[in-house]
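Here the structure is laid out as structure tokens; the discussion comes afterwards.
One chain of protein is taken out of this complex; the other chains stay put.
Moving on, here comes subunit A:
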Amino acid sequence: MSVSIPENKKISPFLVFFVVQKMQFGIGILGFQRIIAKTAGYDAWISIILAGIAVHIVLWALFKMLETVNGDMISIHTFVFGKIVSKIFGLFFILYYLLLTVTVIRTYVEIVQVWMFTDLTTFWFSLIFLIVVVYIIFGGFRTVTGMAFFGIVLPFYVLALFLFTLPYAEFDNLLPILDHSISDILLGSKNMSLTVLGFESLLIFYPFIKDQKKSKKWAHLAVFSTTMIYVYLAILTFAYFPENQLQKNIWPTLTMWKIIMMPFVERFEYIGIANWCLIILPNASIALWCSSRIAKRLFSIKQRTTVPILAFICLIATSLLFTRKQVNLLSDLVGQIGFYLNFFYFPLLLVATLIAKKVKKNEVGS
């Protein structure tokens, strides 16, 4: 049942922090403020905290499952449902991670097209981008983790740049607190799902962690830090925009940068967006790696063969999305799937795992 990974391919437990945080922090952050404020208004920062707490609970559930079977997601499914059903679920997860990769790349290309170069072709950019991604994945999971590390450390200064909005911030906008009903706020939390998802990739890379018990606190710390970043950004955004103006902006995070004026660079967004490439590169790499890793577990095909094939599928899918509407539909879809997967399916799976464990124990006992 358990999966053995050679010691030299494993990562230190504290690196889990970077992988988990990286998967959460990516594309969603560019526009989540508007989506959560749609229902929860400017009480939406409470929604973020609630969503964060929910993620902590689910993360706990994931660790519990993984510890029970001492393997990865496929082992859990085999343990609970048997071999054939686990293969079907595996296929679904391959698709899910492919979809995630496509969303990340396509959303980024859209931003470049709208903000910088209108005539950038999706295909060529995705091709180059995916070549880099494939190259990273060829280096193994350790290289992917390394990229995640740099994807956080190098562009970290970006967060400080939002403080440029402070002279225009009216924190009164947030008052009165709790002006919305609890159900509205919870709906806001649900709309956070696209932004917080990604931490479930733990289910796939768990066997690659060296001292798995120690990694727990790092994973939780990662979730906590992303939640804090989201709250920080949401509060700054809500203070900067009146509610009606926020609803007009598709990427409030980028619009906030428009206020930055520096003598040596007229429009800061250009630097920021170019930098965002570094932020999403590890995201796409981890997602695609997960996809190919599941394929390997299911069919025992080498990742070296599956990765280029999967990347090619991504390339075609990315190039086939043309309009804002389609891109929006895709991210909504991923958000929905992520929501039901993380907050319904995985807790249920935990219950099933625990029952299966009991039953199997009894069988052995009798």
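Everything that follows uses one rule, which is that contacts are C-beta pairs under 8 Å (C-beta built on N, C-alpha and C of every residue); 3 or more make two chains touch, one makes a residue touch a chain; residues count from 1.
Here is the rule we go by: contacts and distances are computed from a predicted model.
A.B. asks: Identify the UniProt protein name of the omitted chain, choosing among "Ger(X)C family spore germination protein", "Iron dicitrate transport regulator FecR", "ABC transporter ATP-binding protein" or "Cytochrome C oxidase subunit I".
C.D. replies: "Ger(X)C family spore germination protein"
A.B. asks: Which is it among A:127, A:161 or A:354 that touches the chain not included here?
C.D. replies: Touches the omitted chain: A:127.
A.B. asks: Kindly note down the residues of subunit A that lie in touch with the hidden chain.
C.D. replies: Against the missing chain, subunit A presents residues 114-117, 119-121, 124-125, 127-128, 131, 167-168, 170, 172-173, 175-176, 179, 240-245, 248, 255, 258-259, 261, 266-267, 269.
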